Structures are given as C-alpha cells and as structure tokens.
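Some notes on the structure that comes next.
Missing here: one protein chain of the complex. Every other protein chain is in place.
A, B and C label the chains in the order they appear, each numbered from 1.
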Amino acid sequence: MLRAAIVGCSGYTALEAALLLSAHPEVKISAATSRQADGSTLADMHPRLTGKTTLPVENLSPAEIAERSDVAFCCLPHAASAPIVSAILDAGCRVIDLSADYRLSTPSLYEHWYGEQHPDPGRLGQTPYGMPELFRDRLADTNLVANPGCYPTSAIVPLTPLVRENLVESQVIVDSKSGVSGAGRSPKLGTLYCETNESISPYSVGTHRHQGEMVDIIERSTSTKLDIIFTPHLVPMHRGILSTIYVRTKGGATANQIRECLATAYQDEPFVRVVPHLPATRYVSGTNYCDISVRENGDWVIILCAIDNLIKGASGAAVQCMNLMFEFDETTALL
Amino acid sequence: MLRAAIVGCSGYTALEAALLLSAHPEVKISAATSRQADGSTLADMHPRLTGKTTLPVENLSPAEIAERSDVAFCCLPHAASAPIVSAILDAGCRVIDLSADYRLSTPSLYEHWYGEQHPDPGRLGQTPYGMPELFRDRLADTNLVANPGCYPTSAIVPLTPLVRENLVESQVIVDSKSGVSGAGRSPKLGTLYCETNESISPYSVGTHRHQGEMVDIIERSTSTKLDIIFTPHLVPMHRGILSTIYVRTKGGATANQIRECLATAYQDEPFVRVVPHLPATRYVSGTNYCDISVRENGDWVIILCAIDNLIKGASGAAVQCMNLMFEFDETTALL
Amino acid sequence: MLRAAIVGCSGYTALEAALLLSAHPEVKISAATSRQADGSTLADMHPRLTGKTTLPVENLSPAEIAERSDVAFCCLPHAASAPIVSAILDAGCRVIDLSADYRLSTPSLYEHWYGEQHPDPGRLGQTPYGMPELFRDRLADTNLVANPGCYPTSAIVPLTPLVRENLVESQVIVDSKSGVSGAGRSPKLGTLYCETNESISPYSVGTHRHQGEMVDIIERSTSTKLDIIFTPHLVPMHRGILSTIYVRTKGGATANQIRECLATAYQDEPFVRVVPHLPATRYVSGTNYCDISVRENGDWVIILCAIDNLIKGASGAAVQCMNLMFEFDETTALL
Partner (left out) sequence: MLRAAIVGCSGYTALEAALLLSAHPEVKISAATSRQADGSTLADMHPRLTGKTTLPVENLSPAEIAERSDVAFCCLPHAASAPIVSAILDAGCRVIDLSADYRLSTPSLYEHWYGEQHPDPGRLGQTPYGMPELFRDRLADTNLVANPGCYPTSAIVPLTPLVRENLVESQVIVDSKSGVSGAGRSPKLGTLYCETNESISPYSVGTHRHQGEMVDIIERSTSTKLDIIFTPHLVPMHRGILSTIYVRTKGGATANQIRECLATAYQDEPFVRVVPHLPATRYVSGTNYCDISVRENGDWVIILCAIDNLIKGASGAAVQCMNLMFEFDETTALL
C-alpha cells in the first residue's frame, strides 16, 4: 500500500483528499498534520470521516512526514507551503502541492502576482503543472507536482486546444462563478453564511492571481500568450465553478469547429466531457469531471466550463496526478 | 385615494406590487384578478399579505377592472398581456404593463424575438419605456407604460450614459446572473429547489429575448446601436441580478472617466447609486436601488451593476412610474 | 425628532435597527458606535445603508452617547452590555438593551445560565421585558427595556395565554429552528457558509440559555413555572425562527379551544397573527409579525410559531418598545 500524508489537514481540500484517498484501494493515509494539532483525531476535525479513519492529527516535521510517507499532499496556504514542500522533498518523499507556490514559471511572475519573493525559486519552471490533459508525460517521473488552481482549471482546459490550433483571437474574457468553499475554511467575515447567502458578488476584479496562472500555463503549453480578462464571482453554493468564456475566432471558425476541436482534443480523456447540453455545476458536483459546451452569439463564441472546485479543481486532480506518479490506473478512486 | 388593480395576481411580481402598493399612503388596491380565481383571497394566495388585505381574487373582465380602477398593474405573461392591456386602456383606465409586450419599438423586432405577430402593433413605438432615469418626461402624460425587463434594467442603466457620451466601443459583453424568481411562479422542472440549489448554470445562451430589448432601448435613447453579447445565468438565490459588463473605451477613456460619467449622469437620481465598493445583490435586495461600480482590467473596463430583479427590475420600477404618472413624490413607498 | 443611538453597530441586529430607524418619520439616528471604529462610516460597514445615512462609526463613551441621544439601542454581547447600559442610564439617556443582561428576574438565575456574576444586579427584577403583548403597561414609563431573546419570543407569545388560562400541562417541548443570523456576525467556524449550508443540526441540546428565559418570563407573567424542554437547531437560511411546540392540554381542552384562546388573547395585537394555514418563516421574513397556528396529533396539541429572528425577535420588537416609550403610534415604521 502506498503511504500518503495529508499536510495541513484542517481545510476543505484536505477533507476532500482524505475522502478520496480513504476510498483508494492502493493507498493508506499515513499521517495527517496541522499546526492546530491538539490531540484530536482527523475524524474529530472532519466528522464526515467518522468510522473511516482513526488517524490522529499531529504536528509533524517535514522529516517525520517523509519518513512515514511515499507521497505528501500539501494543503497549506501559498508562501507557507514552499518551505515545507522543499524540506519534505529533500527528505526523500514525493509531493503534490495544492498551493500556488510551484505553479508559475518564473520567480518574477510569482513576485508580480503574490507580492513577495519566492522562497524556493530554483524549482519554478522545473515543476510540472498537475494537469494530465496537458502535461501527462511529465507526471510519471516527477518528485513534485504543482497542482492546478481551481479557476485556472476551468479556463485552461477549454482554451488550450483552441490556442494550439490557432482558432481564437488573443483577447479572451473569462467570467467565472465559484462556490464559497474556494475561499477556504478559516473564519472570515466574507465567507459567513449571512454574508454570502442570497447574494452574488464579484471580487478581486482585475487583480485576481489566477489570471496570471491562466496566461502563464497556456503560454507554457502552446507558446502563445493570451490576453485574458478574468473576473471571479462568489455564488451562494458550497462547491462548483462555472466559467463563461468569451472568444472571437480566427479565420471564420464557427462554434461547431470550436466544439469539434475540443471533442477531438479530449476524446480519450477520462474526465473531460464535451457535452451538447449547457453545463451546470450540479452535474459535476462531487466528481472529477470537467464539462464543456460551446455556443455562439454574433461574432463571439461562448465556451461554458463546469467543474467541482474541490475535486477536479483541487483534490481530485491531485489524486489523478498521484495515480500517474505511482502508475496506478489513472481513474482509480475517481469514478 | 388612487385605485390600483393587480391583473394576474398569482406570481412573484404581483406579490411584490401588492406589498409596495399596500404600503403606499395614496393608493388603495382596488382589485386582484386571476384566471385561477376560486373564491380565495389574495392573502390566501400569498400568505405574507395576511392582515394587510382582505381582497378576494376575482376573474374580472377588462371593463370591470377599468370601472374599479384608475391604474392597472398588468402582471401577465407576454402575448397574453397585450389583448387585456388594450381592452383596459380602451375602457378608460391607465396601465403599467409588466410584460414584454409593449417594450420593443417595432412589430418586426417583436416578431424576431418573440416568434409571433404582435396582437396590438399600433402601440409599439408609441409607448414609453418605464425607466424614469431615461424617459422621465414621457411618463407623466402617458396612459400606458411598458415596464422594463429585469436583465435590461441592469444593462441599460449603466450603458446608456456611456453610449451617449461616445465613450465605449459598440461591442459589449453582458454576463448576467439572476436569482430564480425571475423565472416565475409556475411549477416547472427547471425551477424546482433541487434543480437549482447548489448549482449555477447558463441558459438561453445567444438567444435570450432581453438582448434585443437592451439593444433597442439603448438605440431609442441614444440613436446608437450596440452589438451586445448577453449571457444569462441562474443562481441559487431567490432574488437579485448582478450584471458584469465588459466594454472597451474609446479615445483612451479610463475607468475613472467612465465612473465620472455615470456619477454625473445619475447624481440626481434617487435610486441609482454609483458606489466605490463592489456591488453585491444582498446590498440591494428588497430595495429599488440600482448599484453600479467600475473597475478595469487591461484594455477593458468592467462595469458591475446589481438590482433586485423583483423591485427595480419589475414592481418597484412600476410603482416609480405610477408615482410619476399620478404626480406623487417619485420615491413614495420605495425608500 | 427623537435622537436614537445605535451602540455596538457592527452586527446584524444593529443593521436591522438602523434600517428600521432610518425609515421612522419621528426618529433621527444620532450616533453609531463600535470599538472597531476606524474612521469609516456606518454605510461602509453595512453597504445596504449607502445613501440612507452618512453617519460615521465612532468609539464614544457612555456619557457622549447620552449627551447626543434620547434613547440608545444597545446591541452589545451579554456581559459586555450591562456596564455600558448602566453608565448610559446614569448619564440620563433611556436604553433598550438587546442583550440578555436585563432579561432574567434574579441575579442567581443569571449566574445559573450565564456562569458569571451579574455586573449590575440591582436592576434585575426591576426591568420590564420588552414584549408589549405581555407587558405593554410597563413600557411607557421605563428608562430601560430588556429586549426579548429571539427563541423566547417564539415560545412565550404562544404559551403565555394558555398557561394563564390553565389549559396546558406543565411539561412542554419546544423544538426550535433558526436561521444563521441568530449566531451573530463575528467570524466563527460554525457559521461559515460551507459549515451551515446544505445541513441542519441541533446545538446546545439541553443547555441553551434561552430555556431559562422562557421559563422565567412565563412565570413572571403567569405565576406558573413550566417545565420546558428546549432544543435549538441551525437551519441553512439567513433569517427566521420556527418553533414547534408540543403541549398536552388540561381538562380535555381541544386544539380548537387552544386556538380560540390564542385568537382571543391577541385579537387586538397589531403584530400577532393567529392563522389557519401552517406558518412558514418566509411569510414573516422582513416583518414584525408573529404567526401562530394550532394542530393536534393524538393526545398532544402542536403549536407552530414563526417570526423573523432579527425583527420581531430583536430590532423590530425594540422599535415597537421605543414607540411605546415615546408615545408614538406603536406600529410606526413596522408595517
């Protein structure tokens, strides 16, 4: 059995990773760590896990994590993650990092979007982005995976094949709507029930870091730099992201051609469904699927993409990467 | 006391009109009509009204409605509305029509978007659009008002001053998000709780009728025809619309200039608030306010507009029009 | 104009008080205070108030509050409230205290339920409970009102007439369901959207302080001590309380007799509606109404009571008390 640690186990992506891993026939959760460890168990922290695990929550050092584990799922906040990740790697354990720390290609991009120097700059540009649909051949051999961000997944998956085939103009509008779990489990005014229910609101308009991630990863995959205008919104629901993507096509490409391009690109992908109906987040909720549909309106083509932000947008993608890193069937525990 | 009838009283806009009118010091609800009248009262149909009215629901003819009333709020579906409206008008009672029937400028536009011949084509192009911010001087003398659609309100209010000042390019993307009440109170699979909760979904992409209304009314007000790309979405909330509007500016106009233009245009409007913070539908829920904010992102300016779809997007606007038609203070019952 | 201060203005009951008072024709909000005052305005803190008030949030002393105001609405947490309330009273300003500090009849009851000594014990037992339906004649002359708790309102209103008429056995089960706003606006894990949405859960089973308040106030009003078994639950909604109350009747009293007793007791009350239909919190949401209905099941009679926890269960009751204290029409700003 593969031994998997969950590092930073108090949040929603950690819970989701624990649920997926506890259903994985080849994996045993070997440790659950938190700076808030107080003698309680992982099931005390997340009562859904009652009866599935008796693991204690511990405050372990990177060396202790590495000693007990073959792979660590790091669910720490950005900036806090990199020092732990690099120490776990140095101690000989492979890592899937769910933070943003190793996603971008260069230290200067990181500084631009995160406003601070990168604590481990040497690994930027060397670390594969954990999106099997684009970088599958990089994942089997790597010791470190930078797991994709939730919003970026919903934009990069549908846009990349179109850019690669030179079908779309470079100015692209990505209007995204997310459930509240994307904002994490730390108590904050903005994510209280009474501040989010019966309301939709935009946030970080023009300044959200995931815009940089979208542009960077699409450029890494296609050598083409898009000009993405990204606006995120908070929707009164627990989970799910819907991105409504507006593109103008090149050379008179029709919506049907756009749809065909995507259907062809992803025909063998187990978790991308190019569907005729309009997507809804409830159709993908609790799954690792990414649903994509295409429509047109005047000169524009509208691409609609729905994922579960906690699964395909976080822990499901991480388990998919783990399956590839350790040569399990890619879909194990994910269907 | 002004006598106001509510024609087609079973739905959400009718309930909202009844609540506003029952709080209006100069108005008495004179009749509530429905083809489903079965001897029950308006408060039986809408228990919120218990204690506020003992009015029966009746199946009245247009002549009976006109005899009892000075003004009729018609809350009927499109196409069903026009024949009733014209009969009430002919019987000498003024009408505020909350359906789409008299909003568009020409019979051919109506046919294009609604797929049938208009039953009363002579009044198209003659009927003022009930948006005081644009057409206040037309409302005092009219016998018929075409009350604006909910989505159009959230786009026309912020866009019109910018078009008038020639500040924006003609291609505009309007990505709108609405609460479920916009879909009405008739039982349908798509508006069941379990089909809409914990989910966001687009609908009518590229084909929604309100796109035509936005283009037509802005052209009527400014003589400029925009190319609007409108995408509506259903959000798990009862009420509220947020529109995220993407424009490119002309002649190097900045986001600040856009904001200034809107602040100036609406400085005397009692129900338009150009606000520095990002809007959220909960800030306008239950009110007649239209909140607008402006941001930028690369070459694009993003205008965010929030209204309550049932108030400023329907019955609140209707009461505002009534106040103007009968020379009450425009804000009566609305603050 | 009466000058009203809102003391502790950051929470939901304070916002609701501000909304009600800003619509009151005889009242002007004279101050809004918070220990978190940082130069921002009340509308910055609660964007719903944009355009309705330009009042700054200030960190005022009790003397400063009293100097500026004829009445203070104190929206502070229990224990923190009493010292401020007594200082404001001593400085000559009347107070409506929305905390629990002055509700119970004796210091020992307070110590039993709140686990600490009362900071101002002399006023306990002297302070009227702000429920006009039971204590209206005590409210005109008082300088201090103890505004009722939300759950207690939903139980005391329906139970008191039945106890007074000796119609029910002393063992009573009160199973209550509340929206999340009852838990306040301070960020806590338990009131995050993702911890409360799509879930119902009981809390404080057998230990909630409002059980003591129910028993004490009913005894104060009727000289009969009930044995109340109270269980609160958290429901995924912003506002509203529904209490399902199980009683056995004395002397063969039927559900009809129970209903008659309540209808008679409250026939002249402007905000109590004894209704034939089953109550729902949406019928009273945003109103000062208390809806009551009666059913039977075997030997038991079930009384169902719905209120808006923020209005009739907090700030609406407070404004109703203010209207009585200052001899305005009791329903002003509440219909």
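Rule of thumb we're sticking to: a contact is a pair of C-beta atoms (placed from the backbone, for glycine too) under 8 Å apart; a residue touches a chain by one contact, two chains touch by 3 or more.
Predicted model, so just to flag it, every value in this text is computed and none were measured.
Novice: Hey, which of A:L124, A:C261 or A:A280 is the one touching the hidden chain?
Specialist: A:A280
Novice: Looking at B:N197, B:T224 or B:Q257, which residue reaches the missing chain?
Specialist: Hidden-chain contact among the options goes to B:N197.
Novice: Taking the entire complex into account, which one of A:M1, A:A23 or A:L189 touches the absent chain?
Specialist: Of all options in A:M1, A:A23 or A:L189, contact with the hidden chain holds for A:A23.
Novice: Touch as defined at the start, partner being the missing chain; which of A:T50, A:Q117, A:S186 or A:T264 qualifies?
Specialist: A:T50
Novice: Quickly run down the residues of chain C that touch the omitted chain.
Specialist: The missing chain touches chain C at positions 171, 173, 175, 177, 179, 195, 197-203, 205-206, 211, 227, 229-231, 233, 235-240, 242, 244, 246, 278-283, 285, 295-300, 302, 304, 306.
Novice: By the contact definition given up top, give the residues of chain A that touch the hidden chain.
Specialist: So the residues of chain A touching the missing chain come out as 23, 44, 47-48, 50-52, 197-198, 273, 275, 277, 280, 282-284, 286-287, 289, 291, 335.
Novice: In the whole complex, what residues of chain B lie against the chain that is missing from view?
Specialist: 12, 180-181, 185, 187-189, 191-198, 236-238
The criterion applied here is as follows: only the chains that are shown with their structure count from here on.
Novice: Measuring between Cα centroids, which chain is at the maximum distance from chain C?
Specialist: A
Novice: Based only on mean CA positions, could you tell me how far chain A sits from chain C in angstrom?
Specialist: 45
Novice: Quick one: chain B and chain C, Cα centre-to-centre, how many Å?
Specialist: 36
Novice: Provide the C-alpha centroid distance between chain A and chain B, rounded to the nearest whole angstrom.
Specialist: Distance between chain centres, rounded to whole Å: 40 Å.
Novice: Identify all positions of chain B at which a residue touches two or more other chains, and write them in rising order.
Specialist: Within chain B, the residues that touch at least two other chains are 197-198, 280, 282-283.
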